[in-house]
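What you see is the complex with one protein chain gone and the rest in place.
Chain IDs A and B follow the sequence of writing; residue 1 opens each chain.
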Amino acid sequence: MLQPGLYHILFISTALFFIGIYGFFSRRNLITILMSVELVLNSVNLNFIAFNKYLWADKLDGLFFAIFVIAIAAAEAAVAIAIIINLYRSHHSIDVEKAEEMKY
Amino acid sequence: MDGSTIIFYLLGIFTLVSALMAVTTRQIFRAAIFLLFTLIGIAGLYFWMQFQFIAAVQIVVYVGGITVLIIFSIFLTQQAGDKMPKQKIKRQLFSALAAFCGFALVMVQIFQYTFSSSTTSSVSPTVENIGDRMLSVNEGGFALPFEAVSMLLLAALVGCIVIAMRSVKATVNEQKKEIFNLKD
Partner (left out) sequence: MLNETYLLLIPLLPLAGFVILGLFGKYFNPAKRGTGIIGTLLLLISALLALYVAYGYFFEFGKADGVYQKLIPFQYTWLQFSEGVSIKMGALIDPISLMMLVVITFISLMVHIYSLGYMKGEERFSTYYSFLGLFTFSMLGLVMSSNIFQIYIFWELVGISSFLLIGFYYEKPSAVAACKKAFIVTRFADLGFLIGILILSFYARTLDFNTLIERLTSPGSTEFNMAVTSSFLGISALTWGMVLVFMGGAGKSAMLPFHIWLPDAMEGPTPVSALIHAATMVVAGVYLVARLFPVFALSTPHALELVAYVGAITALFAAIIACAQTDIKRVLAFSTISQIGYMMFALGVAKYGGEAGLGYTAAMFHLFTHAMFKGLLFLCAGSVIHFIHSNEMKDMGGLRKYLPITHITFLVACLAISGIPPFAGFFSKEEILLAASQNNQVIYWIGLFTSGLTAFYMFRLYFNIFWNKAPSSSVKSRGEGGFVMILPLILLAIGAVFAGFIPFGNFVTSDGKPLESVFHWQFSILPVLFGLVGIFIAMKMYKKENQIPDKIAASFGGFYEAALHKFYFDEIYLFITKKIIFNLIGKPAAWFDKNVVNSLVNATGNTTEIFSSKIKRIQSGKVQQYAVYFLLATVLMAVLFIYWWK
(Lines give C-alpha, C1' and ligand atoms only; values in the text may rest on other atoms or scores of the structure.)
Protein backbone atom coordinates (compact mmCIF):
# COMPACT_ATOMS: atom_id res chain seq x y z
CA MET A 1 0.00 0.00 0.00
CA LEU A 2 1.35 3.28 -1.05
CA GLN A 3 1.62 6.30 1.05
CA PRO A 4 -1.55 8.23 0.28
CA GLY A 5 -0.68 11.19 -1.80
CA LEU A 6 -2.26 13.47 -4.32
CA TYR A 7 -3.31 10.68 -6.62
CA HIS A 8 -5.38 8.94 -4.01
CA ILE A 9 -7.26 12.03 -3.10
CA LEU A 10 -7.82 12.77 -6.75
CA PHE A 11 -9.19 9.29 -7.14
CA ILE A 12 -11.64 9.83 -4.36
CA SER A 13 -12.71 13.20 -5.65
CA THR A 14 -13.17 11.91 -9.20
CA ALA A 15 -15.15 8.97 -7.97
CA LEU A 16 -17.35 11.25 -5.92
CA PHE A 17 -17.81 13.47 -8.94
CA PHE A 18 -18.98 10.68 -11.17
CA ILE A 19 -21.12 9.14 -8.50
CA GLY A 20 -22.82 12.48 -8.23
CA ILE A 21 -23.24 12.59 -11.99
CA TYR A 22 -24.71 9.12 -12.02
CA GLY A 23 -27.14 10.17 -9.35
CA PHE A 24 -28.08 13.22 -11.36
CA PHE A 25 -28.89 11.09 -14.42
CA SER A 26 -30.72 8.29 -12.82
CA ARG A 27 -32.80 9.77 -10.00
CA ARG A 28 -36.43 10.69 -10.48
CA ASN A 29 -36.99 12.84 -7.45
CA LEU A 30 -35.92 16.44 -7.69
CA ILE A 31 -34.55 16.51 -4.16
CA THR A 32 -32.34 13.50 -4.76
CA ILE A 33 -31.07 15.25 -7.87
CA LEU A 34 -30.20 18.21 -5.69
CA MET A 35 -28.33 15.88 -3.37
CA SER A 36 -26.30 14.56 -6.28
CA VAL A 37 -25.41 18.08 -7.28
CA GLU A 38 -24.15 18.68 -3.74
CA LEU A 39 -21.96 15.61 -4.09
CA VAL A 40 -20.44 17.05 -7.23
CA LEU A 41 -19.73 20.34 -5.54
CA ASN A 42 -18.08 18.58 -2.67
CA SER A 43 -15.82 16.63 -4.92
CA VAL A 44 -14.70 19.86 -6.50
CA ASN A 45 -13.94 21.29 -3.08
CA LEU A 46 -11.84 18.25 -2.26
CA ASN A 47 -9.93 18.75 -5.46
CA PHE A 48 -9.16 22.36 -4.68
CA ILE A 49 -7.92 21.63 -1.19
CA ALA A 50 -5.83 18.71 -2.42
CA PHE A 51 -4.09 20.80 -5.03
CA ASN A 52 -3.55 23.55 -2.58
CA LYS A 53 -1.89 21.21 -0.16
CA TYR A 54 0.27 19.20 -2.53
CA LEU A 55 1.11 21.54 -5.38
CA TRP A 56 0.78 25.09 -4.26
CA ALA A 57 1.63 25.04 -0.61
CA ASP A 58 2.84 28.62 -0.55
CA LYS A 59 -0.57 30.06 -1.31
CA LEU A 60 -3.99 29.68 0.11
CA ASP A 61 -5.90 30.13 -3.09
CA GLY A 62 -7.35 26.65 -3.13
CA LEU A 63 -8.68 27.06 0.34
CA PHE A 64 -10.39 30.30 -0.48
CA PHE A 65 -11.91 28.78 -3.55
CA ALA A 66 -13.28 26.03 -1.42
CA ILE A 67 -14.73 28.50 1.06
CA PHE A 68 -16.45 30.44 -1.63
CA VAL A 69 -17.75 27.30 -3.27
CA ILE A 70 -19.29 26.24 0.02
CA ALA A 71 -20.93 29.62 0.37
CA ILE A 72 -22.30 29.56 -3.11
CA ALA A 73 -23.44 25.97 -2.82
CA ALA A 74 -25.44 26.92 0.21
CA ALA A 75 -27.11 29.77 -1.63
CA GLU A 76 -27.80 27.59 -4.59
CA ALA A 77 -29.30 24.83 -2.49
CA ALA A 78 -31.62 27.35 -0.91
CA VAL A 79 -32.79 28.67 -4.22
CA ALA A 80 -33.24 25.16 -5.57
CA ILE A 81 -35.42 24.22 -2.63
CA ALA A 82 -37.50 27.32 -3.24
CA ILE A 83 -37.99 26.29 -6.85
CA ILE A 84 -38.88 22.75 -5.85
CA ILE A 85 -41.48 24.01 -3.46
CA ASN A 86 -42.92 26.25 -6.15
CA LEU A 87 -43.03 23.39 -8.63
CA TYR A 88 -44.68 21.19 -6.05
CA ARG A 89 -47.45 23.71 -5.70
CA SER A 90 -48.31 23.61 -9.38
CA HIS A 91 -47.71 19.96 -10.19
CA HIS A 92 -48.38 18.40 -6.76
CA SER A 93 -45.46 16.12 -7.43
CA ILE A 94 -41.74 16.53 -7.56
CA ASP A 95 -41.18 13.75 -10.04
CA VAL A 96 -38.92 15.12 -12.72
CA GLU A 97 -40.65 12.98 -15.35
CA LYS A 98 -43.80 15.00 -14.79
CA ALA A 99 -42.10 18.30 -15.49
CA GLU A 100 -41.48 17.82 -19.20
CA GLU A 101 -43.82 20.37 -20.75
CA MET A 102 -41.19 21.71 -23.08
CA LYS A 103 -40.95 18.60 -25.20
CA TYR A 104 -41.52 18.29 -28.91
CA MET B 1 1.67 1.15 7.30
CA ASP B 2 1.03 3.86 9.77
CA GLY B 3 -2.07 5.17 11.31
CA SER B 4 -2.44 8.08 8.98
CA THR B 5 -2.64 5.78 6.00
CA ILE B 6 -5.22 3.53 7.63
CA ILE B 7 -7.32 6.47 8.68
CA PHE B 8 -7.14 7.84 5.17
CA TYR B 9 -8.32 4.63 3.61
CA LEU B 10 -11.08 4.23 6.13
CA LEU B 11 -12.28 7.73 5.57
CA GLY B 12 -12.12 7.27 1.81
CA ILE B 13 -14.06 4.05 1.81
CA PHE B 14 -16.61 5.47 4.19
CA THR B 15 -17.15 8.49 1.97
CA LEU B 16 -17.47 6.57 -1.24
CA VAL B 17 -19.76 3.92 0.14
CA SER B 18 -22.02 6.54 1.67
CA ALA B 19 -22.11 8.41 -1.62
CA LEU B 20 -23.04 5.30 -3.53
CA MET B 21 -25.78 4.50 -1.13
CA ALA B 22 -27.01 8.07 -1.30
CA VAL B 23 -27.54 7.88 -5.00
CA THR B 24 -29.02 4.42 -5.17
CA THR B 25 -31.30 3.97 -2.20
CA ARG B 26 -35.02 4.09 -2.82
CA GLN B 27 -36.11 5.75 0.33
CA ILE B 28 -35.58 9.43 0.23
CA PHE B 29 -34.94 9.96 3.91
CA ARG B 30 -32.23 7.38 3.88
CA ALA B 31 -30.69 9.13 0.91
CA ALA B 32 -30.57 12.33 2.91
CA ILE B 33 -28.88 10.56 5.82
CA PHE B 34 -26.35 8.92 3.55
CA LEU B 35 -25.60 12.33 2.10
CA LEU B 36 -25.01 13.46 5.63
CA PHE B 37 -22.50 10.70 6.17
CA THR B 38 -20.76 11.53 2.91
CA LEU B 39 -20.38 15.12 3.95
CA ILE B 40 -19.01 14.10 7.31
CA GLY B 41 -16.59 11.79 5.57
CA ILE B 42 -15.37 14.64 3.43
CA ALA B 43 -14.95 16.81 6.48
CA GLY B 44 -12.91 14.00 7.94
CA LEU B 45 -10.71 14.03 4.84
CA TYR B 46 -10.19 17.74 5.31
CA PHE B 47 -9.15 17.09 8.84
CA TRP B 48 -6.74 14.42 7.64
CA MET B 49 -5.24 16.94 5.22
CA GLN B 50 -4.81 19.32 8.17
CA PHE B 51 -7.12 21.97 6.82
CA GLN B 52 -9.08 22.26 9.98
CA PHE B 53 -10.79 25.52 9.19
CA ILE B 54 -12.33 24.15 6.04
CA ALA B 55 -13.38 21.02 7.82
CA ALA B 56 -15.16 23.09 10.42
CA VAL B 57 -16.82 25.24 7.82
CA GLN B 58 -17.90 22.10 5.97
CA ILE B 59 -19.56 20.65 8.99
CA VAL B 60 -21.24 23.86 10.02
CA VAL B 61 -22.53 24.88 6.62
CA TYR B 62 -23.08 21.65 4.78
CA VAL B 63 -23.98 19.22 7.45
CA GLY B 64 -25.70 21.61 9.76
CA GLY B 65 -27.29 23.84 7.16
CA ILE B 66 -27.83 22.30 3.82
CA THR B 67 -28.67 18.81 4.91
CA VAL B 68 -31.18 20.16 7.37
CA LEU B 69 -32.64 22.28 4.61
CA ILE B 70 -32.96 19.23 2.42
CA ILE B 71 -34.68 17.28 5.13
CA PHE B 72 -37.09 20.16 5.67
CA SER B 73 -37.96 20.20 2.01
CA ILE B 74 -38.52 16.42 2.03
CA PHE B 75 -41.03 16.86 4.77
CA LEU B 76 -42.67 19.80 3.05
CA THR B 77 -43.26 18.02 -0.22
CA GLN B 78 -44.01 14.41 0.36
CA GLN B 79 -44.30 11.42 2.62
CA ALA B 80 -40.78 10.54 3.72
CA GLY B 81 -41.51 6.92 4.37
CA ASP B 82 -42.70 5.80 0.91
CA LYS B 83 -40.42 4.14 -1.53
CA MET B 84 -39.60 6.25 -4.53
CA PRO B 85 -40.54 4.87 -7.94
CA LYS B 86 -37.71 3.01 -9.61
CA GLN B 87 -36.02 4.33 -12.65
CA LYS B 88 -36.12 2.31 -15.85
CA ILE B 89 -33.33 -0.22 -16.03
CA LYS B 90 -32.29 1.03 -19.43
CA ARG B 91 -31.85 4.52 -18.06
CA GLN B 92 -29.88 3.34 -15.06
CA LEU B 93 -27.53 1.25 -17.13
CA PHE B 94 -27.01 3.94 -19.65
CA SER B 95 -26.23 6.60 -17.06
CA ALA B 96 -23.92 4.23 -15.21
CA LEU B 97 -22.12 3.55 -18.42
CA ALA B 98 -21.82 7.21 -19.25
CA ALA B 99 -20.55 8.03 -15.79
CA PHE B 100 -18.12 5.18 -15.89
CA CYS B 101 -16.77 6.29 -19.27
CA GLY B 102 -16.18 9.73 -17.96
CA PHE B 103 -14.55 8.36 -14.84
CA ALA B 104 -12.23 6.12 -16.80
CA LEU B 105 -11.19 8.93 -19.10
CA VAL B 106 -10.36 11.28 -16.26
CA MET B 107 -8.50 8.65 -14.27
CA VAL B 108 -6.41 7.69 -17.25
CA GLN B 109 -5.47 11.31 -17.77
CA ILE B 110 -4.66 11.89 -14.15
CA PHE B 111 -2.48 8.84 -13.79
CA GLN B 112 -0.57 9.69 -16.92
CA TYR B 113 0.29 13.15 -15.73
CA THR B 114 3.12 13.85 -13.34
CA PHE B 115 2.20 16.47 -10.88
CA SER B 116 5.22 18.40 -9.70
CA SER B 117 5.23 20.77 -6.85
CA SER B 118 6.78 24.04 -7.74
CA THR B 119 7.71 25.51 -4.38
CA THR B 120 9.19 24.38 -1.18
CA SER B 121 8.00 27.06 1.20
CA SER B 122 4.53 26.68 2.59
CA VAL B 123 1.96 28.75 4.34
CA SER B 124 -0.01 26.96 6.96
CA PRO B 125 -3.74 27.37 6.81
CA THR B 126 -4.27 28.80 10.26
CA VAL B 127 -7.27 30.91 11.04
CA GLU B 128 -4.99 33.87 11.45
CA ASN B 129 -3.56 33.44 7.98
CA ILE B 130 -6.95 32.85 6.50
CA GLY B 131 -8.44 35.91 8.06
CA ASP B 132 -5.46 37.96 7.07
CA ARG B 133 -5.72 36.89 3.46
CA MET B 134 -9.47 37.09 3.30
CA LEU B 135 -9.69 40.78 3.87
CA SER B 136 -6.44 41.95 2.35
CA VAL B 137 -6.39 43.87 -0.84
CA ASN B 138 -2.79 43.11 -1.64
CA GLU B 139 -1.28 40.37 -3.72
CA GLY B 140 -3.00 37.12 -2.78
CA GLY B 141 -5.87 38.89 -1.07
CA PHE B 142 -9.46 37.92 -1.46
CA ALA B 143 -11.36 40.99 -0.40
CA LEU B 144 -13.10 41.42 -3.70
CA PRO B 145 -14.43 37.87 -4.03
CA PHE B 146 -15.52 38.11 -0.42
CA GLU B 147 -17.63 41.13 -1.15
CA ALA B 148 -18.98 39.54 -4.31
CA VAL B 149 -20.03 36.41 -2.52
CA SER B 150 -21.77 38.43 0.12
CA MET B 151 -23.77 40.16 -2.59
CA LEU B 152 -24.63 36.80 -4.06
CA LEU B 153 -25.84 35.57 -0.72
CA LEU B 154 -28.07 38.58 -0.41
CA ALA B 155 -29.49 37.99 -3.88
CA ALA B 156 -30.05 34.34 -3.16
CA LEU B 157 -31.81 35.21 0.05
CA VAL B 158 -34.19 37.61 -1.62
CA GLY B 159 -34.68 35.25 -4.55
CA CYS B 160 -35.63 32.36 -2.38
CA ILE B 161 -38.22 34.36 -0.60
CA VAL B 162 -39.71 35.64 -3.81
CA ILE B 163 -39.79 32.27 -5.51
CA ALA B 164 -41.22 30.41 -2.62
CA MET B 165 -43.70 33.05 -1.69
CA ARG B 166 -47.33 32.32 -2.24
CA SER B 167 -49.26 35.14 -3.90
CA VAL B 168 -52.31 36.31 -1.98
CA LYS B 169 -54.70 35.48 -4.84
CA ALA B 170 -53.26 32.00 -5.19
CA THR B 171 -53.80 31.47 -1.52
CA VAL B 172 -57.42 32.56 -1.72
CA ASN B 173 -58.05 30.40 -4.79
CA GLU B 174 -56.59 27.36 -3.14
CA GLN B 175 -58.65 27.89 -0.05
CA LYS B 176 -61.76 28.22 -2.16
CA LYS B 177 -60.91 25.00 -4.01
CA GLU B 178 -60.43 23.19 -0.76
CA ILE B 179 -63.81 24.33 0.51
CA PHE B 180 -65.57 23.21 -2.65
CA ASN B 181 -63.75 19.90 -2.66
CA LEU B 182 -64.79 19.29 0.89
CA LYS B 183 -68.41 19.82 0.03
CA ASP B 184 -68.66 16.88 -2.43
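Keep in mind that, in the parts below, a residue touches a chain if its C-beta (ideal position, glycine included) is under 8 Å from a C-beta of that chain, and two chains touch if they have at least 3 such contacts.
Just so it is clear, the model here is predicted, and its values are computed rather than measured.
J.: Where the complex has a chain not shown, which of B:60, B:76 or B:105 is the residue touching it?
T.: The one listed residue touching the chain not shown is B:105.
J.: Using the document's definition of touch, tell me which of B:38, B:67 or B:95 contacts the absent chain.
T.: Of these options, the touching residue for the absent chain is B:95.
J.: Give me the subunit A residues in contact with the hidden chain, please.
T.: Counting only subunit A, the missing chain is touched by 21, 24-27, 33, 96-97, 99-104.
J.: Could you list which residues of subunit B touch the chain missing from the display?
T.: Output for subunit B: 94-95, 98-99, 101-102, 105, 109.
In the analysis below, only the chains that are shown with their structure count from here on.
J.: Can you list the subunit B residues touching subunit A in their complex?
T.: Checking each residue of subunit B against subunit A gives 1, 4-5, 8-9, 12, 15-16, 19-20, 22-24, 28, 31-32, 35, 38-39, 42, 45-46, 49-51, 53-54, 57-58, 61-62, 65-66, 69-70, 72-74, 76-78, 84-85, 87, 91-92, 94-96, 98-100, 102-103, 106-107, 110-111, 115-119, 121-123, 125, 129-130, 133-134, 140, 142, 145, 149, 152-153, 155-157, 159-161, 163-164, 166, 170.
J.: Could you please specify the touching residues of subunit A with respect to subunit B in the complex?
T.: Per the touch definition, subunit A meets subunit B at residues 1, 3-4, 6-12, 14-23, 25-29, 31-32, 34-36, 38-39, 42, 45-46, 49-50, 52-61, 63-64, 66-68, 70-79, 81-86, 88-89, 94-95.
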